[in-house]
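Written out below as structure tokens is the structure these notes cover.
Only a single protein chain was left out; the remaining protein chains are all shown in position.
Letters A, B and C mark the chains as written, and numbering starts fresh at 1 in each.
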Amino acid sequence: MKNTFGRHISVTLFGESHGAAIGAVIDGMPSGVRIDYELIADMMDQRRAAGSISTARREDDLPEFLSGIKNGYSEGTPIAFLIRNDNVQAKDYEQLKDTARPGHADYTGHIKYRGYEDASGGGHFSGRLTAPLVTAGAICMHMLNEKGIDIGTHIAKLKDIEDIPFDETNLKRDIELLHQRKFGVLDPQRSEAMIASIMACREQQDSIGGILDTAVIGLEAGIGEPEFDSIESELSHAMFSIPAVKGIEFGEGFHFADMYGSQANDAFAIDHGKIITKTNHNGGINGGISNGMPIRFRTAVKPTPSIARPQDTVDFAEMQEKKLTIVGRHDPAVIHRARVVVDAMTAIVLTDLLLERHGTLYFGDER
Amino acid sequence: MKNTFGRHISVTLFGESHGAAIGAVIDGMPSGVRIDYELIADMMDQRRAAGSISTARREDDLPEFLSGIKNGYSEGTPIAFLIRNDNVQAKDYEQLKDTARPGHADYTGHIKYRGYEDASGGGHFSGRLTAPLVTAGAICMHMLNEKGIDIGTHIAKLKDIEDIPFDETNLKRDIELLHQRKFGVLDPQRSEAMIASIMACREQQDSIGGILDTAVIGLEAGIGEPEFDSIESELSHAMFSIPAVKGIEFGEGFHFADMYGSQANDAFAIDHGKIITKTNHNGGINGGISNGMPIRFRTAVKPTPSIARPQDTVDFAEMQEKKLTIVGRHDPAVIHRARVVVDAMTAIVLTDLLLERHGTLYFGDER
Amino acid sequence: MKNTFGRHISVTLFGESHGAAIGAVIDGMPSGVRIDYELIADMMDQRRAAGSISTARREDDLPEFLSGIKNGYSEGTPIAFLIRNDNVQAKDYEQLKDTARPGHADYTGHIKYRGYEDASGGGHFSGRLTAPLVTAGAICMHMLNEKGIDIGTHIAKLKDIEDIPFDETNLKRDIELLHQRKFGVLDPQRSEAMIASIMACREQQDSIGGILDTAVIGLEAGIGEPEFDSIESELSHAMFSIPAVKGIEFGEGFHFADMYGSQANDAFAIDHGKIITKTNHNGGINGGISNGMPIRFRTAVKPTPSIARPQDTVDFAEMQEKKLTIVGRHDPAVIHRARVVVDAMTAIVLTDLLLERHGTLYFGDER
Partner (left out) sequence: MKNTFGRHISVTLFGESHGAAIGAVIDGMPSGVRIDYELIADMMDQRRAAGSISTARREDDLPEFLSGIKNGYSEGTPIAFLIRNDNVQAKDYEQLKDTARPGHADYTGHIKYRGYEDASGGGHFSGRLTAPLVTAGAICMHMLNEKGIDIGTHIAKLKDIEDIPFDETNLKRDIELLHQRKFGVLDPQRSEAMIASIMACREQQDSIGGILDTAVIGLEAGIGEPEFDSIESELSHAMFSIPAVKGIEFGEGFHFADMYGSQANDAFAIDHGKIITKTNHNGGINGGISNGMPIRFRTAVKPTPSIARPQDTVDFAEMQEKKLTIVGRHDPAVIHRARVVVDAMTAIVLTDLLLERHGTLYFGDER
């Protein structure tokens, strides 16, 4: 299904960076869901370049909805939308024709599509394709919010700088705080340090990555499907759709390798008549199914591959080695933009899994 | 699709640990594929308890094939097989009824299935369900081998002990070496140390996990699908189907967070008329598509949750807290058994993606 | 997905007529559904050869369940079952090797599977594969019955003999009547005439087909999905999985071609506070979605292709024309056996569509 994701609610993505438009079709939307345009705008804003630290390309164009919405509510039919690509500077990319930018999909896309691909600006592999994902995710996010579920992601680490960790005793407050932040960091001081680090990186014609940390609160126990459609399988499948994501871990993840079972197990207890775990090393998931505790996972984001320094590469048409210097606007980091894409993809996955369990009448207002 | 994985070749899994049988149906098999029973037996052997370090339960029963094979070759129709559960000691689990074993799916399975589940021995969530996965994976592995593709996984780290890394200049030799190892470690000395560590862990009534490191060689460039069916999305989806896997990273993965773009990018070059990358930080994948270099990824395996020490938990039927002491046979580690499951799931994923590109006539002997 | 059908509840079929076993895996079963073994046996009995008019092969073996059922209730995990092929007379088929029986899948299967297929007894294309479908359908049928839905099919026409039509004013009674009939005909006299006709056909070494007429009562309005997953799309997809089915029509179907719109439209009215249609020319479906009236459709069943008369054909290995005389046991008609397969497939489709709308908690007992 290549460009379609999800079973009950499914998102079909289209577009190239320098084509006419990008967009998506959301199928399986329950009817009667209020489209929260403000939330869409907020999340698109978080994804957009935030001031001077990000690419100069303006993308403040919001999605144009083509179908599936009437009077501000979902009709139940597919919601299609597009975002025009009206700020294209294709000539920046002309020099790159048939040149494999290291770390990019130019070469693999060329092999896959036999030279027919539009690689300009990254083409279909461009990070710009995350804009429709955020739009679709924002629509789902509102549905989840209505059910008491919320999702937040902060930059846990940007190269040498680490944010303070989530306050596990008050995730709700931290998540709300992140919703208001332009730059997704909990500690304002670390936030400034990170921004400075990104700026310095640009000076050095280099780029950096980091680690995103996500928390989901309010998700009921019993969500997720064995064997192959566990929450972990579904979330990881979704996360690796985000360009630059190269790792994911749930709960303690790779740190489990340093723990004994007696440390790693989360003891069950009863708290106010509700079953909880005393710790949450497993990130709210046992056997692939939610246990009612917050879902917790971290994603690794690699440094942006587009850097201004000269690099060794090949011209795959001429089959010869060459030096490449990428010009044009490029982010020295994308992690601060990726965090809301992680939120969005998480929202899509959880909506899908909830629909499996509760059916299409679960969501949407009564009329 | 819950218990079905794959689009072109798909595996449908069934069974509970203490039910009549476990097994799978492999649909979409090309016809004319030789069923390599020796390879199946070898891989099943790697998955099986290796001597005293693993659970005493004997599972030397090989799969009984029910359909889809004639004269040792696939017919093209579904291959169904089962493995009987004839060594069940259900009474060991009777005390566990309605008791949420920490780190296990007892509670989440109970919420999901409303008390109708057979939780005995982990039920459908048991690690025993990986036996059919290995069988299916072994059939695919042979298909890949015929195309010059091979897959190997070693225990890179078992708590404090690290294996020597793969020799990136001779992965073929290392992979072949691992195929012959009962215990999947490259360095024999580290292997002994790890086994000792597991034995010590049993003494302490505790368990340990670790990190698996996988290499795939011989995969052509251009395999994998954007946006949602990248190699990374598909492999991660598959890996999180393996119980105890809690993290996955491709190439440098989480270590990318410590690198500059100028360090992380893999420069392209031409080697004997073939495009290669000088380094392989991206694990052979750019934009979700194979670039012809070895696929490299690591998976985090948590410590086995079944430990003999008394643990705090709840009886979810009585809704009261209780102490739990798990008796019966349990592995103090599963990582040495999980490595071949990782190989198997990788083989299934890559076969599926190759079928997408090359069609069903690509595999199988000519007649 | 070849051998897997359904999205929420899915049936994966396996087996060849003369292989070790046939069977299926039902995934997506809600938990807590009572397995109605008596209904399974009844429906399997309807499918089985009824006395002297059908093939002498004994298939009274009921399915052996391997997983997913505990204490007579579904666990929520996959239900796998098999039926052994223990009455195989393979030598009857030896003469048929590489011979394309007219009307059969021998030749197409050979091209598709390149000679690796087990064509003996029809192999994977055998009508015997409908036994697992009936088993799976019977499980779904019980789920539907619990929701007040029932399904019945009669032989509307067997060559020159027509049954009396369904009494549209009392479908419930007619459907119940059909459940009790060994031979699915409403009018006992026509039933006898049809059986005599089949017997005569055997004498003439020939075969006959006919038309099945199906009614579904109790289905709520609003079930079915546009554009591509309408009730009609789903039911037709399912029906053409039944060997020998070559046509399907909903409501007036092909007879619509003889009607004016003013005759074909079903006027809406209100009856006891419920919206109904005064007529049901559209077979309970508008725009692909149920309107609360009975679902009505007819399926065309072709004469059994296996006839004892000498036929012209080819040996596709030798690539030469030859005469073929099929020996062994063969039904001069299968329509009386197919009717319950139609019921079964209908039950699977409707269960699937109801799960889409109502979620997995809709079915199954409360506990």
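Keep this in mind: a residue touches a chain if its C-beta (ideal position, glycine included) is under 8 Å from a C-beta of that chain, and two chains touch if they have at least 3 such contacts.
Model, not experiment: these values are computed from the prediction.
The hidden chain makes contact, of the residues C:I208, C:I295 or C:L355, with C:I208.
For the options A:T4, A:Q204, A:Q263 or A:T279, the residue in contact with the chain missing from this view is A:T4. When the missing chain is restored to the complex, the residue among C:E75, C:E232 or C:D343 that touches it is C:E232.
Against the chain not displayed here, subunit A makes contact via residues 1-4, 7, 10, 12-16, 19-23, 25, 27-28, 31-32, 64-68, 70, 73-80, 82, 112-118, 123-124, 364, 367. If you put the missing chain back, the residues of subunit C touching it would be 1-5, 7, 13, 100, 102-109, 111-112, 124-125, 129, 157-160, 201, 204, 206-211, 221-222, 224-230, 232-234, 236-241, 243, 245-270, 273, 275, 277-278, 282-283, 285-292, 298, 300-307, 309, 311-314, 316, 319-321, 332.
Subunit B meets the missing chain through residues 7-8, 77, 226, 355-362.
Just so we're on the same page, only the chains that are shown with their structure count from here on.
If each chain is reduced to the average of its C-alpha atoms, the one that sits nearest the average of all protein C-alpha atoms is B.
Note on chain placement: the centre of subunit A and the centre of subunit B lie 27 Å apart, centres being C-alpha means. Between subunit A and subunit C the centroid-to-centroid distance comes to 45 Å (mean Cα coordinates, whole Å). For subunit A, residues touching at least two other chains, in rising order: 7, 226.
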